[in-house]
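The complex appears here without one of its protein chains, the remainder shown in place.
Our next item is chain A:
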Amino acid sequence: MKALRVLAGTAGVALMGVGAFLLTDVRDPAGVLVWLGGAVLLHDVVIAPAVLLIGLVLVRGGIRGPVRGALLVAGALTAVALPVLLRPGRTANPSVLPLDYPRNWLIALVAVAAVAALWAAVREFVRARGRTDR
């Protein structure tokens, strides 16, 4: 087990070496480092604290499960939609970004809220019946 771990760790370092070597060959390594560091900073300083804060304020009480689920799904959909929602400038041709993304985003948010509300309501109903049956 120990030997396997050392072997895997060494292989990992070797693969990282391949990546580092390939990076020495790109034209703008400083720009890459800025983007790599910027990604960590953006996540650790802005996104993660914001998510924790939203969780602290909104995810509490008996319906924390459905609320958290709705925020998680809506947040994931928004993250994936950001490039198509925000891309500036004209596209290369009309077949690039052909959909009405702001409309689709609103549809998705409404659908997520509806499903979460239904989930919370069904759960409450089942719990209430469980109490009266006893």
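Throughout what follows, a contact is a pair of C-beta atoms (placed from the backbone, for glycine too) under 8 Å apart; a residue touches a chain by one contact, two chains touch by 3 or more; residues count from 1.
We take it that contacts and distances are computed from a predicted model.
Look at the chain that isn't drawn here: its UniProt entry, checked against "Spermidine/putrescine transport system permease protein", "Phosphoribosylformylglycinamidine synthase subunit PurS", "Molybdopterin-binding protein" or "NuoM family protein", names it "Molybdopterin-binding protein". Taking the complete complex into account, residues 1, 5-6, 8-9, 11-20, 22-23, 25-28, 31-32, 35-37, 39-40, 42-44, 47-48, 51-52, 55-56, 64-65, 68-69, 72-73, 75-77, 79-84, 87-88, 91-99, 101, 104-105, 107-108, 112 of chain A touch the chain not shown.
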